[in-house]
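Shown next, in structure tokens, is the structure this report addresses.
Only one protein chain is missing from this complex, and each of the others stays in its spot.
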Amino acid sequence: MALVEIDDLHVSFSQYEGLVQAVRGVSFSLEPGESLGIVGESGSGKSVTCSALLRLLREPPAKITANTLHLGGHDMLAARPREISAVRGRVAAMVFQDPMTSLDPVFTIGHQIAETITAHRPVSKDEALQRAVALLKRVEIKNAEAVVRYYPHQLSGGMLQRVMIAMALSCEPQVLIADEPTTALDVTIQAQILQLIKDIQIETGMGLIMITHDLGVIAETVDRVVVLYGGKVMETGPVEQIFEAPLHPYTRALLNSIPGQTAGKQRLVEIPGASPNPAHPPAGCPFHPRCPMAIAECHRVTPPLEEKRDGRLAACIRVEPAMVAA
Amino acid sequence: MTGFILRRVVSMLVTFIVVSIVIFLMMHSIPGGPFDGYEMPLPDNIKAKLMAQLGLDKPLWEQYLRYMWGVVRLDFGVPYQSPGETVMGLIAHAWLPSLTLGGLGILVGAPGLTIPVFIISTGLILVFAVWLHWTPASGWGEPKRWILPIMAYAAVPLATYARYARSTMLDVLNKPFVSVLRAKGLSERKIIFQHVLRNASIPMVTIFPAMFVGIATGSIFVEAMFRVPGLGAYFVSSIDKRDYPLEMALMLMISAMYSLSYLVADILYAVLNPRIRVEGGER
Partner (left out) sequence: MTTPALELRQITKRFGDMAAVDRVDLVVPRNSVVALVGESGSGKTTTGLLALRLLGSTSGQVLLEGEDITHLSQTKLKPYRRRMQVVFQDSYASLDPMMTLGEIVGEPLGIHGIGSRAERREQSQAWLEKVGLDGSYANRYPHELSGGQRQRVSVARALILGASILVADEPTSALDVSVKAQIVNLLQGLQADMGLSMLFISHDLSVVRSLADEVVVMLRGRVVERAPTDRIFANAQHPYTKALLDAVPTINPRARRRRTFLSRDEIAARTPRFHPSELDAVPLIDTAEPQLVALAGDHFVEAIVAERSVP
């Protein structure tokens, strides 16, 4: 049974200015032990999708609907608050983008890791603290015994992100959801944190969802990719194929615009225009205003996400299906 | 931590001295003296004798030093308007009603921000004393007389406090770490009572000193409306009557109370907020 099963997820927010449609029909799944990357830029809905999965959005103003929203066998739409709290941290744990603001400034590191454990397991505070020290060691923090007594403001961003990872692992979740975990960090620290996450994922066999806008992070860390744009899925597939033979014009344009791939001063390949505003999404295909292959039809029709190659889905009417007959 | 407190105490003393000089000078800069009012018309030679007796003929700096010397020994002199007792004595018995009024006032609620306190007072007297005959209209003797003045007085501080508390709580609730707490699976109850409250109380501590001092020293309006024998009235009368000893003592008292409560607030702040009490830095 899939660890995560999302089918036709819609998330909208009723704001003062009107309805903001952050997620407009997103579907994907995650098998146990699998690592999945969700790629998207601002306004793509990538973070909202996973926040909705854990019901972390304030509802209202958020409105979540889906055919299926399953996590570790739990129906997250039907679940009551108690079940939702039990799932969070234990079935799925999240690591967020900015470690400097992710911890309560008035409690020690040890306390905050320990309270995660005691929230889900019947262990004493002392046992939980001991486990916290062990976890800090697992994330390669030296002098873990001292660090448990530190306050968040005493640690650097890289160290704090390790703490966040330790905290996420504390109840041995089945899936780790990392939302831009390295964006706020220095590039050398970024590489270390990614490698740490990857090592832990392989060691524990847990599932991993990596949310990012950075294609380099995707290339280094995940097996499968989901590309989001304007609240919809543009393309999915195995990571090698996404990079070597992208199907969707957006994926292709994104790959082409990555700077620094070749030597010498040069003009970079641009994608003209800007990401769609979730309050006013374009009709039809969300990418068509910026797409080099757009035709009139793209404005009228919302392309369905369908299988165009074996195991690869894309939402584009300009991509012909070509599959090997079974 | 001790160094921190010591430094604050020293600066408190310096402030106290500076404030006392400023008040003393301002007090004496108002023309006229205690015996110039029409209430007590006196022939000049008797007036001169009285002034000399009270030391009012000496140069200002000498008067100041004499008074402060008394202050250090907790001798605040004798109020001109009530020579039968000492300033200390007068404050002692007038303060209690003000303090009770203010303290109990905080515990009661009312829409104090929008309606001026003298209107609330009048309204309360009208409704509860005149129409309903539920409470006496004024006076202070028995506790039942305390009800109306407390309700009137509670209005403003409570409303201010509640408003501030609400916005602080909201601020904290919107912080990223609260989402993380939810994502960890903590119950909403635990999140609010353990984490949010603790964080929200830090800024709340900063508004306490001013509120506390205002409350403890009495509201002139409310005390006047309900005939509460508190300190409020004396603040005005001591200036009006040039009752220097009482005036100085009251001002010094307020100044000391502000300093002390800010010191307490600073200490509380350091206790509640580890960022103040523990050195930060990269590890």
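By letter and in written order, the chains are A and B; residue numbering begins at 1 in each of them.
Criterion: contacts are C-beta pairs under 8 Å (C-beta built on N, C-alpha and C of every residue); 3 or more make two chains touch, one makes a residue touch a chain.
Being a predicted model, the structure only gives us computed values, none of them experimental.
The chain not displayed here makes contact, within the full complex, with A. Residue in contact with the omitted chain (choice from A:Met1, A:Ala263 or A:Ala296): A:Ala263.
Note on the undisplayed chain: of the listed residues A:Glu145, A:Glu172, A:Glu240 or A:Glu297, the one touching it is A:Glu240.
Screening A:Ile109, A:Leu129, A:Ala253 or A:Ala314 against the full complex identifies A:Ala253 as the residue touching the chain left out.
Where subunit A meets the chain that is not shown, the touching residues are 41-42, 157, 186-192, 194-195, 213-220, 239-240, 243, 253-255, 257-261, 263-272, 274-275.
Please note the rule applied: only the chains that are shown with their structure count from here on.
The distance from the centre of subunit A to the centre of subunit B, each centre being the mean of the chain's C-alpha atoms, comes to 54 Å.
Against subunit B, in their complex, subunit A makes its touches with residues 54, 56, 81, 85-90, 93-94, 96, 98, 101-107, 115-116, 119-120, 147, 150-151, 153-156, 159, 164, 167, 171.
For subunit B in complex with subunit A, the touching residues are 175-177, 179-188, 190, 195, 198-199, 202, 272-275, 278-283.
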